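With one protein chain removed, the remaining protein chains of the complex are shown where they sit.
On to subunit A.
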Amino acid sequence: MLGRNIPYQPTAGTNLYHAEVVSTKIAVNMVKRSRRPLLVIGEYSGEAVKYLEDLKIEKVYTPREMNLLALIKRVPREGYDLVMFIGITYYYLNQGLTYLKHFSDVITLTLDGKYVPNAHYSFPNMEENEHLEAIKRFRMLLDNL
């Protein structure tokens, strides 16, 4: 899963500023260092969400609690410094992340099993079971902090 240096065809995008691929350990370190993290859980998180639901991090369920658009507008105003996303429709999430990337100082991290180029940091492309393992590991490392 890790060490895939080219997760995304470089020619498919028009700029250099694609997301940095991170491992679970670095993602956990980012959460540890952030003052006010937020976890945004979408409707397609599948089994992975079970491992994230009881985390002691502020969580927002979209679209159940809040529309993603409203949330994206709210995030820079509320003083969050790290926002993590999981289980949101790929193209819709990319649109939202573009806004956060260009018009806010918030750092974005996607925990999906696929590379999301518009985030600041993203997991690489993974198989479904690989992704589940990564989320389990993410949870385990967070608990051990």
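Following the convention adopted for this analysis, a residue touches a chain if its C-beta (ideal position, glycine included) is under 8 Å from a C-beta of that chain, and two chains touch if they have at least 3 such contacts; residues count from 1.
Just so we're on the same page, contacts and distances are computed from a predicted model.
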| item | value |
| --- | --- |
| Hidden chain of the complex, named as in its UniProt record, picked from "Ferredoxin", "Class I SAM-dependent methyltransferase", "(Fe-S)-binding protein" or "Urease accessory protein UreG" | "Ferredoxin" |
| Which of A:E20, A:E65 or A:D143 contacts the chain that the document leaves out | A:E20 |
| Absent-chain contact - pick from A:M30, A:L93 or A:L111 | A:M30 |
| Touch residues of subunit A, complete complex, unshown partner | 1-4, 16-18, 20, 22-26, 29-30, 33-35, 81-82, 107, 120-121 |
